[in-house]
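Excluded from the complex is one protein chain; the other protein chains are retained at their positions.
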Amino acid sequence: MTPDVAEPAEVALRAPAEIAALRRRRYAAERRLRLAGIAAISLALGLLGLLVVTLVVGGWPAFTQTKVRVDFPVERALVDPADPAAGNFRKVVQLGVAGLFPEATTPQELRAAGKILTPGTQFLLRNAVIADPSLVGRTLTLKVPAADPYDQLAKGLVDRATPEDRRRLSDADIARFDRLVAEGRVSRPFNTALFVNPDSRFPETAGLAGAMVGSALALLVCFALSFPVGIATAIYLEEFARKNRTSDVIEVNINNLAAVPSIVFGLLGLAVFIQTFGLPRSAPLVGGMVLALMTLPTIIIVTRNALRAVPPSIREAGFGVGASRHQVVLHHVLPLALPGILTGTIIGLAQALGETAPLLLVGMNAFLTSTPGGLTEAATALPTQIFLWADSPERGFVSRTSAAILVLLGFLIVMNGVAVLLRRRLERTW
Amino acid sequence: MDTMADTRSIFAVNLAPAPVKVAARDVSVFYGEKQALHGVDLDIPANQVTALIGPSGCGKSTFLRCINRMNDTIPAARVSGAITLDDVDIYGPEIDVVELRARVGMVFQKPNPFPKSIFENVAYGPRIHGMARTRGDLESIVASSLRRAGLWNEVKDRLREPGTGLSGGQQQRLCIARAIATRPEVLLMDEPASALDPIATSVIEELIDELRTNYTIVIVTHSMQQAARVSQRTAFFHLGRLVEEGATADIFSNPREKQTEDYITGKIG
Partner (left out) sequence: MAALLLAAIGLAAGLAYVAGWTAARRFAPPPGTTQHSLPSYHGAFVAIWVGVPALALALVWAALQGHVIDAALLRSLPASLTEGRTEAALGLTLAEIHNVAEGRIFVPPAPEVVEAAERLNRWRGIARAALAALTLATMLGGFALARARLAPRFRARHAVERALTGFMIACALVAILTTAGIVVSLLSEAMAFFRLVPPTEFFFGLRWEPQIAMRADQIAGAGAFGAVPVFVGTLLIAAIAMAVAVPIGIYTAIYLVEYASDRVRAWVKPLLEILAGVPTVVYGFFAVLTVAPAIRSAGTLLGLATSPNSALAAGLVMGIMIIPFVSSLSDDALRAVPRALRDGSLAMGATRAETVTRVLLPAALPGIMGGVLLALSRAIGETMIVVMAAGLIASMSINPLDSVTTVTVQIVTLLVGDTAFDNPKTLAAFALGLVLFAVTLVLNIVALAIVRRFREQYE
């Protein structure tokens, strides 16, 4: 090789001092980038923290419920022990309230005082008497949930300093309630109703039982459909299908399905499952089927990854002893890939549990005051229940919405935790 | 062995007992728990080519990366001992790594041009260090660097094309041009020809020999022939220790240590 030219003309470079000054500026830029990174992460995590804190602070009060101990005289004149269901429990409630406030004589006062108790009190009484008719003629002492405004008051969520006309409770209302507190009739036990009751128009008796059962049923359907179909698809694509146009089409298809907006699956469910197949609206069956279609790509993708992670030597060993391809896959590859598949499936189901939009479209946002009894009965799910409650105007539903979110997040954390544990316990690296 | 290279090496060493440019004293390197380099003492003379040889994993690349503190970029790496450049400790607190690396350039085993144009590749260093005042200055730095790297005639008409489009040997010369564009004093080369074919290798080797007049060069090489051809001094590393160093001709013709002799005669390696 010959050099192209001798020495090139020397260029007047910047002086070292100048370059050093430049370098200081470069380091400043370096610090800025670093700070921007820290700021970005802090912002993202700070917002996550804010979200969690808002929910916990807002939802905490909903885990307790203010209750008032009331003595109800279940008079024979009002309730016939032979047919307790037909009894005049409205009157019994009025008598109980009158017993609390002997000084209240006018009907207006009594009516105002009666509003301390949940409007569902008479049904609580009726159910108690139906369950035990021997109560007729005796005095039944019950801890009755306080109505929402009083619940808020007891939890300190009502500012007593606000002018009276801008409060939902008048000074007289507050005074009455304070007297009950002073008499020791007010307690605030754990809000079991939140977990055992179905939905209700009244926050103090509304619960998540219906939504939890609905979610469980929908997830069951989702799992029963997407797990076998997903695994079979993945095995076919990974172990059996020849790489050709068809398998490419399926592959691209699955990747794209994974990114289709969830609401489009809702439209599909509405048009195909409900409109064309005539399946019932609002049913966990339909909700589960839609969720299954959404979860399918996830399960297929994780299963393929898990199958791919099983080293070829295992397959060769199987073929070496004369096993058929099916036998090798079913007896050796699939069991080894199963932990990975299960982990991915649980994560996919957790996603399905939090999914809301498609369930709205197939009508799983109905207002239902009973727990669904089967796959084809109308039901809500946890996320749609949250949506319903978030839309409700009553103050008590604000904190109940947060509480319901905490319950949902609790389920998600448990599911993801199980997935992580499973991975740690069972997954091996080759 | 190439006798031409031999005589030239001996000639150079005998003629100019060069001043020490880089000196290493008791340099050890740890990667986490593992010690990769054990107490190396080595003087690297100015304007000569020093070859670091030895079997793979012997620590020669690790030592090379200490000289421009590239080991800093590996989180688990820790360096002890002292390395001086012109009698200043480069691991001292007042040393600016960025400035140091501008003075100690590096060429890697695999050509690694940036996915930019040929011009931008060479201009990268001068740009970030703010060396040129004007566009014209920048252009002449790029041109002179490409000339020194012996690439100018091949690329002068396509400076705007991506550097990744060149052949392997051209890419490596582009990387050399990129390294010398910042006017370094020392040029570190980590097996610069190992990914190249024999013809490209010989072009690079001739280039190294020419660059010696302006730069102090430290080259890691796997090939003893290459060490013999291009270097004036040779240091032999084995199992993380510096076994022997001296004039290349002495090392190859008359090794003092048994291990060196075994390596050169092909018994280990």
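Order of writing sets the chain letters: A and B. Residues in each chain are counted from 1.
Convention: contacts are C-beta pairs under 8 Å (C-beta built on N, C-alpha and C of every residue); 3 or more make two chains touch, one makes a residue touch a chain.
Note that the coordinates shown come from a computational prediction; the quantities given were computed from them, not determined experimentally.
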item	value
Among A:L268, A:L291, A:V333 or A:L349, residue touching the chain not depicted	A:L268
Residue among B:K116, B:H222 or B:R241 touching the omitted chain	B:K116
Options A:V249, A:A317 or A:V414, residue touching the unrepresented chain	A:V249
Residue of A:A15, A:A82 or A:A259 touching the missing chain in the full complex	A:A259
Those residues of chain B which, in the complete complex, touch the missing chain	68, 70, 73, 75, 97-103, 105-106, 108, 110, 112-116, 124-125, 128-129, 175, 178-179, 182
Touching residues (missing chain, whole complex) on chain A	26-27, 29-30, 32-34, 36-41, 43-45, 47-48, 50-51, 54-55, 58, 228-230, 232-233, 235-237, 240-241, 249-250, 253-257, 259-265, 267-268, 270-272, 275-278, 293, 296-297, 300, 324-326, 350-351, 353-357, 360-361, 363, 365, 383-384, 386-387, 390-391, 398, 401-402, 405, 408-409, 412, 416
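Assume only the chains that are shown with their structure count from here on.
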item	value
Chain A - residues contacting chain B, complex	1, 3-5, 8-9, 11-14, 18-20, 22-23, 26-27
Complex interface listing, chain B residues touching chain A	96, 98-99, 128-133, 137, 140-141, 143-144, 147-148, 150, 152-153, 183, 203, 206-207, 210
